[in-house]
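One structure below.
Yeah, one chain of the complex is gone here, protein chain that is, but the others are all in their spots.
Naming follows writing order (A and B), and every chain is counted from residue 1.
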Amino acid sequence: MHPILKLIAQRLALGLLLLLAASVLIFAGTSILPGDVAQSILGQSATPEALANLRRELGLNDPAVTRYFSWLGGVLQGDLGTALTNGRDIAESLGGRLKNTLFLAFWAAAISVPLAIFLGLLAVRYKDRWPDKLISAVTLTTISIPEFMIGYVLIYWVAIKWRMFPSVAIINDSMTLGAKLNAIAIPVMVLTLVVLAHMMRMTRAAILNVMQSAYIETAELKGLGMLKIIRKHAFPNAIAPIVNVVMLNLAYLVVGVVVVEVVFAYPGMGQYLVDHVSKRDVPVVQACGLIFAAVYIGLNLIADIVSILANPRLRHPK
Amino acid sequence: MTEPLLKVRGLKIGATAYPPGEKPVAIKIVHGVDFDLEAGKVLGLIGESGAGKSTIGLAAMAYGRGGVEITGGEVWVNGRNILKENLRNLRRLRGAEVTYVSQSAAASFNPAKKIMEQVTEAAIFQNKFTKSEAEARAIELFAKLGLPDPETIGNRYPHQVSGGQLQRCMTALALCPEPDLVVFDEPTTALDVTTQIDVLAAIKEAIVATGVAALYITHDLAVVAQVSDHIMVLQQGDMVEYGTVDQIINHPQEDYTKALVSVRSIDHQEKTPTDTPVLRVENVTARYQGTNFDVLKNINVDIHPGQTLAVVGESGSGKSTLARVITGLLPPSDGQITFDGRVLNPELATRPIEDLREMQMIYQMADTAMNPRQTVGTIIGRPLEFYFGLKGKAKQKRIQELLDEIELGDGFQDRYPAELSGGQKQRVCIARALAAKPKLIICDEVTSALDPLVADGILKLLLNLQKIEDVAYLFITHDLATVRAIADSIAVMYQGKVVRYGPKSQVLAPPFDDYTDLLLSSVPEMKIGWLEETIESRRMESAGN
Partner (left out) sequence: MKNIPISAMIGLFFTGIYFLMAVFAPWIAPYGMAEVVGDVWEPSSSEFLLGTDSIGRDLLSRMIYGGQTTIFIATAATILSFTLGSVMGFFAAVSGGWVDQTLSRFVDLIMSIPSLIFALVVLSVMPTTVPILILLMGLLDSTRVFRLARAVAVDITVMDYVEAARLRGEKIGWIIFRETLPNALSPLVAEMGLRFIFAVLFVSTLSFLGLGVQPPQADWGGIVKENKEGINYGIQAALYPAYAIATLCISINLVADWILNRTTSLKGGRG
């Protein structure tokens, strides 16, 4: 087997292992911690009988390990359990919301990734001149602002004062793509601003790192023009770090989605999760937590695999 | 008289430094240098670090590395003052008329592209050759430079060939577009000595065969004497002396040049071994955790009190590992070490303090061997406090004595390492080792990172201190000139084994084993024609076999 395939297989196995460990952690976080689910659901005033009933119903009297494996077994078969609060099947309720969340995240990524790379290149091109300084000052500011603040500032100006886009992002399946995009315009802007700063700064650093290599100087001393140097010598070596940056920030975007969905009352998974955390609906929280963790781990895994594939030393071993 | 290929007049080069939190400072690197280079000739630029030699070399391409800027003067190439040219015209010059070979080929090749593509790139881009012509020429150059499989080596990636081979590929890269002038910037400095001689010979042959002119930049006068027609000696941005190779090597005029020529000429008489060695290494075998081969194989050496054992070898020979085993940082898998009559515990952690005190270490990089946040006084004072419990006045007095011993005088106690020069730093490290009153000091390549004249000073100091303190040295080095200067006995290491061991006079006298012969004959000598003689005698030998 080609050593690179072996390495990738190793990474995939490691990713699965990590996901499994994360599921243990999520389960443990809701079960072993001193909080009592039954008590939390029924409140302080619950009678002992009611508590005992609920505990039995939830299987809380079984040892944690047994409960974990029955939960995991269910998850592997696509059964995420039923919500405590309304008794509905979690997988069913999640399906549509997951789709909405991915829709929102996709458009945010589709705008922010090219924009960040473009701005990163621009900052490198005009390094230490005013465009670079301006971009870095603006990004420093946006890094220091919470997502929800960007959300409300944009709502205040774009939706209320200028009346350009709606302030609430409600979408449903009967809407046309155009109508949907109109509805999510402001949330997409917020998410873009949130990840743009990080992504652009890291892209800039990654490209600068490559541009300072000795082989770039070699290319310059061959008399090649700047564009040709970037295209032929810098780019092949910058792909891996840039993909890394993008994946890292997409993972960050996944988290940003949670808050943004709440701000805009968007019917996605984040809002669903936050809702059920306040209702202390543990099975829903576990299911959502696991999905978010899986996406996060998956994105990091992709970044890992791309850097392996892009490494000439691994692709062409001695 | 025809116009020279390269004519430099009043060249001034500067840079801007940005000390954090302070205003930018303009620094002058080269203060006005003049020289000519005729077509097909080789000019050697020689000087210590900071002499400005690389900067001058790059100025021949009107290129300033990093923040370096050419601030004045004229650089004429083929009758044009290239400092007046715009970038578009400069790009036609770079890679076509003038090309460059850097010190580190490994960093200068793009890791993501095949060697052939990079070697032919400039020739094709500058419209000197078509792709197939350029490739044919590259293969021809590969063969001329003695690379194995010249037909196919170009299809490999840079990491797939060895360091010495890559340095030759870099030479091919520079010669491929048929330039008029090649700038060689320390092309063999990063190589092991036995590799260096082959690369050097290959470069010289290629220069002769193609009739190209060259600027050859190096800090090693013996190397430059082999390849140049003329030599220019530089010191801190000024020209000290200029002349033919014969003038500079055999009849230097200036003191600085004389010092450079006579460097490493310390004459050290070897002492006779005593009956009881201070350190005895017996049958030591060692390997690093998680590896499956022995880095050291059955090593046996002795060091006698007040004497120096030089361990010499190239990178990967295991010489530094030997130091780690002796100090206890890497416990051996087999064998034992006897120090001052008692068997040492293999593990550092289990050795008594007295054993630690009596064996001290000095490192190659004085920069990283001293805590940057401690003053010289603290650095030297700590062993006094730690081993002897000295405090207050007594400690101050002893620190001053040690500073005097290493010839650093007053006012150094409160300085930080960053405020010292390279040689001063190494002296402080020596003082720290002496402070423990050791019986043995392990010196790991202590002069390798220093300029030749500074290194000479350190060697003289070490020899002098050995007389006064009667301390033994285990001196690890790759440099045979240093060995000659300081050793009483020598161990030659190759691939984890001691291949030759004994008193200096025996080890350095024939008959030699193959490796020692190769090693000794590869060290450049400050003699015109040495390279040809050596290569020729090797050819005869191999023909004789």
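The rule is simple: a residue touches a chain if its C-beta (ideal position, glycine included) is under 8 Å from a C-beta of that chain, and two chains touch if they have at least 3 such contacts.
Please read these numbers as outputs of a predicted model, since none were measured by experiment.
**Student:** From the list A:171, A:251 or A:302, pick the residue that touches the absent chain.
**Tutor:** Result: among the candidates, A:251 touches the missing chain.
**Student:** Just one of A:30, A:82 or A:182 touches the chain that is missing; which is it?
**Tutor:** Final answer for the missing-chain contact: A:30.
**Student:** Of the listed residues B:368, B:421 or B:464, which contacts the missing chain in the full complex?
**Tutor:** B:368
**Student:** Of the residues listed, A:116, A:206 or A:282, which one is in contact with the missing chain?
**Tutor:** The missing chain is touched by A:282.
**Student:** Please give every residue of chain B in contact with the chain that is not shown.
**Tutor:** Contact residues on chain B toward the absent chain are 19-22, 327-329, 348, 351, 353, 356-357, 360-361, 363, 365, 368-375, 382-383, 386, 416-419, 432, 436.
**Student:** Name, in rising order, the residues on chain A that touch the hidden chain in the full complex.
**Tutor:** So the residues of chain A touching the unseen chain are 18-19, 21-22, 25-26, 29-30, 33-37, 40, 140-141, 143-149, 152-153, 155-156, 160-161, 167, 251, 254-255, 258-259, 262-263, 273-274, 276-278, 280-282, 285-286, 288-289, 292-293, 296-297, 300.
Basically, only the chains that are shown with their structure count from here on.
**Student:** Measuring centre to centre with CA averages, how many angstrom lie between chain A and chain B?
**Tutor:** Result: the chain centres lie 50 Å from each other.
**Student:** List the residues on chain A that touch chain B in their complex, please.
**Tutor:** 213-215, 217-225, 228, 232-233, 236-237, 312-313, 316, 318
**Student:** For the complex, which residues does chain B have touching chain A?
**Tutor:** For chain B paired with chain A, touching residues are 61, 63, 65, 90-96, 99-100, 102, 104, 107-113, 118, 121-122, 125-126, 156-157, 159-160, 173.
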